[in-house]
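Below is a structure I'd like to ask you about.
Left out: one protein chain. Kept in place: all the others.
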Amino acid sequence: MSLTTDDVKRIARLARIETSDAEAQATQTQLNSIFDLIATMQAVDTSGVSPMAHAQEVYQRLRPDVATETDRRAAFQAIAPAVENGLYLVPKVID
Amino acid sequence: MSATSLTALAAQLKAKQVSSRELAQQYLDRIAALNPSINAFITLDTEKTLLEAAAADALIAAGQAGPLIGVPIAHKDIFCTDGWLTTCGSKMLHNFVAPYDAHVIQQFKAAGMPSLGKTNMDEFAMGSSNETSYFGAVKNPWNTAYVPGGSSGGAAACVAARMAPAATGTDTGGSIRQPAALCGITGLKPTYGLVSRYGMIAFASSLDQAGPMAPSAEDCALLLNVMTGFDPKDSTCLERDKEDYTRDLDKPLSGLRVGLPKEFFAEGLNNEVAAAVEAAVSELKKLGATTVEISLANSKLAIPVYYVLAPAEASSNLSRFDGVRYGYRAPEYGNLDDMYCKTRAQGFGAEVKRRILIGAYVLSHGYYDAYYLQAQKIRRLIAEDFNAAFKTCDVILGPTAPGTAFKLGEKSDDPVEMYLNDLYTIPANLAGLPGMSLPCGFDGKGLPIGLQLVGDYFSEAKMLNVAHQYQRVTDWHTRQPEGLK
Partner (left out) sequence: MKWETVIGLEVHTQLATRSKIFSGSSTAFGAAPNTQASAVDIALPGVLPVLNKSAVECAIKFGLAIGATLNRINVFDRKNYFYPDLPKGYQISQLAKPIVEGGALTIQVGDSERTINLTRAHMEEDAGKSLHEDFHGMSGIDLNRAGTPLLEIVSEPEMRSSAEAVAYARALHTLVTWIGICDGNMQEGSFRVDANVSVRPVGQAEFGTRREIKNLNSFKFLQQAIDYEVRWQIETLEDGGRIEQATVLFDPDSGETRMMRSKEDAHDYRYFPDPDLLPVKLDEDWIEQVRATLPELPAAMQARFQSEYGVSPYDAAVLTGSRALADYFEAAAKACGQGKLAANWVMGELSAALNKADLGIEQSPVSAAHLGALIARIHDGTLSGKLAKQVFEGLWEGAGEVDAIIEARGLKQMSDSGELEKIIDEVMAANAKSVEEFRSGKEKAFNALVGQVMKASKGKANPAQVNESLRKKLTG
């Protein structure tokens, strides 16, 4: 299989990465060589094999329901690009 | 630097032959002299380092001496460090002063080990040459025209150049072991879940694992004692009793069964590397080990599997870098979407963007089963190969990388060529197994060669035993780059 420039633009859009047509074309070539490499795994018969998501067969640990965190807004917002009245500012959100 | 082993440094500190502050200053001086040509550090903060060292001295004076108290260490810039710039090698975090400490950093602080600074790395740990860093490439101390490997290239280079007695690294597909091999030092990636990932900026969550990098296996064992430990803040961190990883260092190797995977000695392996690794096998045999040929048949699929799973996780992990709460925001933008798209286009480098796109694609509608699920299934097959192999051997041995260090710029235009460098290291990450790299010789150009050990789950002490016994009878790990001494 082979990615088209449109595919590249679609996934760049999904990933919110601005991509010009020229960049998309350059990226397309590189991604296709990577997907050629990846393709070698697709022919393998994996019927009956269960997917492995984690290295260890362990289950989720649970945290007691206790509010332990204190207010650190000042420290966190000192490193934010834009804040006002304790809020993070972003270009207008339109629903 | 008369003594560089951690054991020796700790002994000098305890005997009050040197203070932590003096020791830190010595290393800072060496960094000041050498770093401009190596570029191993992104951030240095002399004042903070010396304050931490002074605090360690106070503890030593008060008699509260832990095994490595006062010994300085360099931290990969992937670990959030309270009050320190923590960039992950990216423009995206070029201004990010972390407001908290990673668990690993806490562990070293609790052990009284001052930080010498934050080491350079491939951007978001994506790379095998340290050329993707926003802060410039790191150069190999053995020959500055060559790469140090990556992604923990700054860590490997600073240890190799003795700008730090030890460093922390992280390994997702070989990022500790491959630069350790290319820089002639020892580095260990623990069993997945042994070291907390809290505060370590995520690349691929199911594969990332932090570990020590230092000249010797003994050093790594001491560092591993500090780094490991249960952390309730990481759901994937395992609840296990604390181990002493130095406990088996001096055990003899008689009866040790060393597994040699035939797939790791096949085509693609550089002859000089093969010869050095084979020579190391002979040394181990002299120490009483026997060898057994094993097969890791599915390991040839490790690279394709890895380049599905790691980018998929990364594409999601890196979504938080959106210019809203911290880090880089594009200076000019129109609407919200434009702010996101420009911030991420400008804040990420080419390799990171490439992997985000691969990840977004393999997870996108209609492709999930063919890519992600298939990769997870083969991941299991790869892990099962190891399980079978460990029925016939105690430790697996092979080359760490297919070749020695390559020239800066040599592979940076060909991602696939670059990816193939992690051929032998990725399988251990996929299986979650511990692995380490240790120096075993030099090629004709004088560049270091590394050999890799892969152990069964939680067999770090066994691996370290093998490595230490090998290092007792060899001196590769004590060699230092000419002209830098």
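Order of writing sets the chain letters: A and B. Residues in each chain are counted from 1.
We take it that contacts are C-beta pairs under 8 Å (C-beta built on N, C-alpha and C of every residue); 3 or more make two chains touch, one makes a residue touch a chain.
Model, not experiment: these values are computed from the prediction.
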| item | value |
| --- | --- |
| Visible contact partners (per top-of-document touch definition) of the missing chain | A, B |
| Touching the absent chain when the full complex is considered, from B:312, B:352, B:440 or B:453 | B:312 |
| Sole residue of B:202, B:358, B:383 or B:467 that reaches the chain not shown, by the stated touch rule | B:202 |
| Of B:363, B:381 or B:423, the one touching the omitted chain in the full complex | B:363 |
| Contacting the left-out chain in the complete assembly, out of B:24, B:116 or B:324 | B:324 |
| Hidden partner chain, touching residue among A:26, A:44 or A:82 | A:82 |
| Hidden partner chain, residues of chain A it touches | 14, 16, 53-54, 58-69, 71-73, 76-77, 82, 84-93, 95 |
| Interface residues of chain B (partner: the chain not displayed) | 79-80, 86, 88, 93, 96, 98-100, 102, 197-202, 204-206, 232-236, 312-313, 315-316, 318-322, 324-326, 336, 340, 360, 363-365, 368, 372 |
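Here is the rule we go by: only the chains that are shown with their structure count from here on.
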| item | value |
| --- | --- |
| Distance between the centres, which are taken as Cα means, of chain B and chain A, whole angstrom | 23 |
| Chain B to chain A touching residues, read off their complex | 95-97, 99, 191-193, 206, 232, 235-236, 238-239, 298, 301, 303-305, 307-308, 315, 319, 322-327, 329, 333-342, 344-345, 348, 353-354, 356-358, 360-362, 364, 370-371, 373-381, 383, 415-416, 419, 431-433, 457 |
| Interface residues, chain A side, partner chain B - complex | 3, 7-8, 10-12, 14-19, 27, 30-31, 33-42, 44, 46, 49-56, 58, 60-61, 63, 72, 75-76, 78-82, 88, 90-94 |
